[in-house]
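Before anything else, here's the structure in question.
The excerpt is restricted to a subset of chains, each kept in its original location.
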Amino acid sequence: MTTVTPLDPAEAHRLAALALAEDLAGGTDVTTLATVPAGLTGTAEVVARADGVVAGLDVAAAVFAERLGSAGHVTTTARDGDRVRAGQVLLTVTGPTRELLTAERSALNLLTHLSGIATLTARWVDAVAGTGAVIRDTRKTLPGLRAAEKYAVRCGGGSNHRMGLRDQALIKDNHVLAAGGITAAMRAVRAAYPDVFCEVECDTLDQVEEAAREGAVLVLLDNMDVATTTAAVAIARRHGTRTEASGGLTLAVARAVAGTGVDYLAVGALTHSAPALDLGLDLHS
Amino acid sequence: MTTVTPLDPAEAHRLAALALAEDLAGGTDVTTLATVPAGLTGTAEVVARADGVVAGLDVAAAVFAERLGSAGHVTTTARDGDRVRAGQVLLTVTGPTRELLTAERSALNLLTHLSGIATLTARWVDAVAGTGAVIRDTRKTLPGLRAAEKYAVRCGGGSNHRMGLRDQALIKDNHVLAAGGITAAMRAVRAAYPDVFCEVECDTLDQVEEAAREGAVLVLLDNMDVATTTAAVAIARRHGTRTEASGGLTLAVARAVAGTGVDYLAVGALTHSAPALDLGLDLHS
Amino acid sequence: MTTVTPLDPAEAHRLAALALAEDLAGGTDVTTLATVPAGLTGTAEVVARADGVVAGLDVAAAVFAERLGSAGHVTTTARDGDRVRAGQVLLTVTGPTRELLTAERSALNLLTHLSGIATLTARWVDAVAGTGAVIRDTRKTLPGLRAAEKYAVRCGGGSNHRMGLRDQALIKDNHVLAAGGITAAMRAVRAAYPDVFCEVECDTLDQVEEAAREGAVLVLLDNMDVATTTAAVAIARRHGTRTEASGGLTLAVARAVAGTGVDYLAVGALTHSAPALDLGLDLHS
Amino acid sequence: MTTVTPLDPAEAHRLAALALAEDLAGGTDVTTLATVPAGLTGTAEVVARADGVVAGLDVAAAVFAERLGSAGHVTTTARDGDRVRAGQVLLTVTGPTRELLTAERSALNLLTHLSGIATLTARWVDAVAGTGAVIRDTRKTLPGLRAAEKYAVRCGGGSNHRMGLRDQALIKDNHVLAAGGITAAMRAVRAAYPDVFCEVECDTLDQVEEAAREGAVLVLLDNMDVATTTAAVAIARRHGTRTEASGGLTLAVARAVAGTGVDYLAVGALTHSAPALDLGLDLHS
C-alpha cells in the first residue's frame, strides 16, 4: 500500500486559525451567540453528500480543535485518500454547540476544496490507469494554499511537481531566449546550481533532441499533439530522457496522451479548476 | 453604469506579497537567476486565452509592483468587470526580465482564479437576466481569499451575502432547534443585536409563514423545488418579506427558479467551484 | 437574568500576551529576578479598592495563565458584570512568586481599565433606569482594544453600537453632502448594501422628517436639546422610526434626555473618558 | 525652551495601521463607499473643541498618510505640547473624500486620547509650578499604547518613570519580603545588575532611613500623608537620597505634597484615568 506524504501538522493548524479568524474578523458569530445557550453540547458529523476522494480531514479536525480546545473531541472515520460514498460519515466532533456551529463553515470550506482536488486528481489517475503515466500538478495554486493543495493531489493518487521556485529548475521558453538556446540555458543552470534538478520545456522535436543530447533528465513537452508527443517520447528515450506532457490536456484525451509513453501528465486544472466535493455537517444535540 | 465596490488596495498588496513569498519560500528563482542576465529588461503582456469576465487586474498589478518596485511600470488595458475576448491584452508590464519571470506565476494564479469566479458569476447573471433576481455568493470561500473572491463576484455582476459571522445574522436549522423555534430564534437575535440584519432559513412553507409573520425581512428558502419556491414567494410577499433561493441550484434551473419571483439566488459554486479563466503571459524582450 | 455576550477567549489571550510582551520588551523583570528566589511560591489576590462593576476577569486570568503556564492556578470569585464592593476579592492566583510579580501590572492595567468602563456605563444605566432608554457606546475606542472595551460596556449594562465600519452604515453629515441629500444617501446605501443596517444622522427636525419618510429604521439625533429631541421623537414615532440621542450628553442631563422617549443614548465617554476602577493585588507567601 | 523627546516614527505608523485595520476588520467602510463618489476630493481640518494641550499630531498624520498614501497631503498647524484653544485648527489634510472619512475616527481616537493625557498632565504640572517637584507617570498604561501614552505625558510637561520591567529596578514591598529586608533587596539588585538604576519603595520612616543608609539614590514614599512625607524628605536629604511621592495623590493635594520638597510626584491617573480632549474633524469639499 502506498502511503501519502502527510501535510505538516503546523500547516494544518495555520490554515485552521486563518479560516476562523477571517470568518470572525475580530468579531463574533452573532447568530449563534444569540440563539444557542452557552451550556448546550452536541455532536456534529461531517458527511459526504457525493462520491469522491477525501482530503483534508486533519485540517478540518484542526479547525474544530482550534475553536473548541480541550472542550471538544474529534474522531475521524475515514482517512485522507479514501474513496468515500455519498452518505458516509467522515468525521465526528463533540463539544459545545456554539463552537461547533461557529467552526462549521471554516472546516467545510477547507475540506470540500481539498477533497475536490483529490477527487479530480483521482479521475485523471483512473483515466490513465495501466499506462504507467503519472499525473502531476503544477504551481497553479492559490496564495497561502499551495502545501495543502499539493497534499490533496497526493491524496488523489497524483504526484507533485516542484513546490516553488527555489526547489527545482524548469527552463521555459523565455529562459531559453534569454540564455541563447536550450543548451546554453541548461549549462547555465548546471553551472550555477549543480545539484538542482533541471527540467527543460521543449516546443519542437528539434528542441527535444537538443535537450536530450545535452543530457536532460526530463523534458516538458509543451502543447504537442498526440502524434508529436509519440515522436518526442521516442527521441527522448534514445537518450534515457524522461518526458512530461503539458498544455491543453483534458480528461477526454488523457488516456491517449498517456498511451504515447510519456512519464508524466502535468495538469494545472487539478488545483486551479477542481470543483468542491459536496460535503455537509449534521448536528445532533 | 454600475460601478463595482473596489477591493481595498491593502488587501491586493497583502495577497501579492503572500503569493510571491510562498512561491519563493525564502529562496530564489533558481532557473531565472541562472539563465537570465541581470541587466536584461523586457515587456510582458497578460493576454486572455478565452472569453470571459476579468477580475483581479489590480491584484496582478500589485504582484508586479511588489517584485519590481520602482524598476517596473504597469499599465492595464482592461478594467475589472469587463467582458474580454480571447487574444485581448489586459495588462502590460515593463521592467527587469528576471523579476517579470519570477512574478509571472503569482500574478497569473490570482488573476485566473478571480476572473474564473467573475466569469462563472456572469453566466449566472446572464441566465436570470430580465427576471429581477439577483445572484449572490455565500461564505463558501477559501481561507485568506474571501475579500478578493467576493470582489470577483461583484465584478461578474453578482451581489455579496455577508462577509463573515459578525456582519449579519443568518438563522439556520440548528439555531432554530437550539432556540426552540423560528420565532424564538428571531426574537433572541433581535434582543441581542437589534440593529443587525437577520435572515431566516426556512425548510417548509409553514416556516416561511412563521418567519414572515414574525416580521422577517428576508427568508432563505432551503432546498425547495420550483413549485414550492413559488408558493413560498407568495406567502412571503403577503408579509412584505423578501426571499432567497438556496441549495441544489444549477445553471440549468437558474432561470426557472428566478422566474418564481425570488429576490436572490444564493450560489455557493460561484466561489467554491469556478474553474480558472485561461490567461497567459507573453514576454517581449 | 440577562447574560452578557462574552469576549472571544482568543482576544483575551492576545491582549494578555501583548501586555506582557510590552512590559518586558524582550528583556526581563530585573527587580524580581534579583530579589525573589526561583523556588518561592505564593498566592496573589486581586482585590477591589473601590465600589464598581467588574469587567475583564478572564483577561486578567489570561495574563496570569500566559506567564505562569501550568505552574499556576487561577480562581475567580466574582463574575464580569458583578457590582463589587471595596475590599472584595475578585481573583486568586497561586504559583511561582517571580511570575506573579512580573504579571501583576499587566493584569491590573487591563482589569482596572475595563472595570472602569463597566462602572461608568453602569452609572449611565442607573441614571436612565425605568425610562426604557438604552445606553450605547460608539467607535471612540483605543486601537487594539475595541472588542474588549465594547465587552466592558456590555458588562456595565450598556449595549453596543457597530463594531466597525464594515458592520453597519451610519450616514453622517458629510455623507449626506456628498450624496446630495438624506434621501439620496439612504437610497445609495440601500442599493449597494441592501441587507446592511443603516442609521441616519439628523441635525434638524426637517432631516428627521425626511429620513423617516424614506423609511429610516433608526435616526441619530445629533446635538439636539431636550425640547428638540422631544419633537424629533414625535416625528420619528409617526413613521415607526427609532431614535438615538447623541452629542454633548452628560450624566447630569441623561435622565432628562431619556425622558424624551429616545430609544438610545450614544455615549462616547463610556470608552474614551472612563477613569480606571481602583483595584490592587495582595500577595501572600 | 525644553524640547520633548519625540515618539519613534515607526511607532506612530504602527498605531495608525492598527487603528485602521481594527476599524475596517478586513472589510470596507460601507457608508462611505455607497454615498461618496470615487473622484471627490476635499479638505479636512482637525479642530480643538476645548482648551487643552495637544499630543499625537504625528500619529494622527500617520493615520491619514497610511490611508491616503501619495494621494493625500497633511499639514500640521500646531505642535505637540502646545496649549491650544477651542476653535483652533491643529491639522489640515487634503485628499480623496472617501479616504478622509474612513480615516477620521482612527485619527481622532488616537489624538483625543493622547491630548487628554497631555492636558491632564499639564494640570498637575501647573498645580506644582514653582515647587521644583516633577510630575511623573507610572507603568499604568494600556497594552500596546505605552510608548505613545508616555510620550503624551512628556508633551504635557511631565517626566517618564521607567518604560518597562527591563529598564530599571523598583523594589516594592513584595520584593523586600522575598529578599529578607530592604538592605538585602538592594544588595541583591546591585549584585545582579550593578549598572541598573534602582529605586526603593518605603512605607515607613524606618524604611526610608534604612534605604538611605544603604545608599539609595531614590526612594518611593508610598501612601504617606503630608507630615510623614515631610519627615521622610528630611531623612532622605541627610543621605543625599531623592524622593518620590506615590499613592493616593489627587490634584487637590498636589501642591501640598510638592511643598514637602519631594523630587517627584508619581501619578498613575495621568495615563489610566485621563478623559479624552474634545477634538473634531470639519470637512470642506
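We just call them A, B, C and D in the order they show up, numbering each chain from 1.
Operating definition for what follows: a contact is a pair of C-beta atoms (placed from the backbone, for glycine too) under 8 Å apart; a residue touches a chain by one contact, two chains touch by 3 or more.
A quick note: this is a predicted structure, and the numbers were derived from the prediction, not measured.
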Overall number of sequence copies in the complex as this file defines it, 4 displayed: 6
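Following the convention adopted for this analysis, only the chains that are shown with their structure count from here on.
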Chain whose Cα centroid lies at the greatest distance from that of subunit D: A
Rounded Å distance, subunit B centre to subunit D centre (Cα mean): 46
Chain centre separation (subunit A, subunit B; CA means) in Å: 22
Where subunit C touches two or more other chains at once, by residue number: 5, 146, 163-164, 166-168, 192, 196
Overall pattern in which the protein chains touch one another (line/ring/star/complete/other): complete
Touching residues on subunit A, where the partner in the complex is subunit C: 24-28, 33, 38
List of subunit A residues in touch with subunit B within their complex: 15, 18-19, 22-37, 40, 97, 101-102, 105-106, 108-110, 112-113, 116, 139-146, 163-172, 174-179, 185, 188-189, 191-193, 196, 198, 268-269, 272-273, 275-276, 283, 285
Residues of subunit B touching subunit D in the complex: 3, 5-6, 8, 11, 146-147, 163-164, 166-167
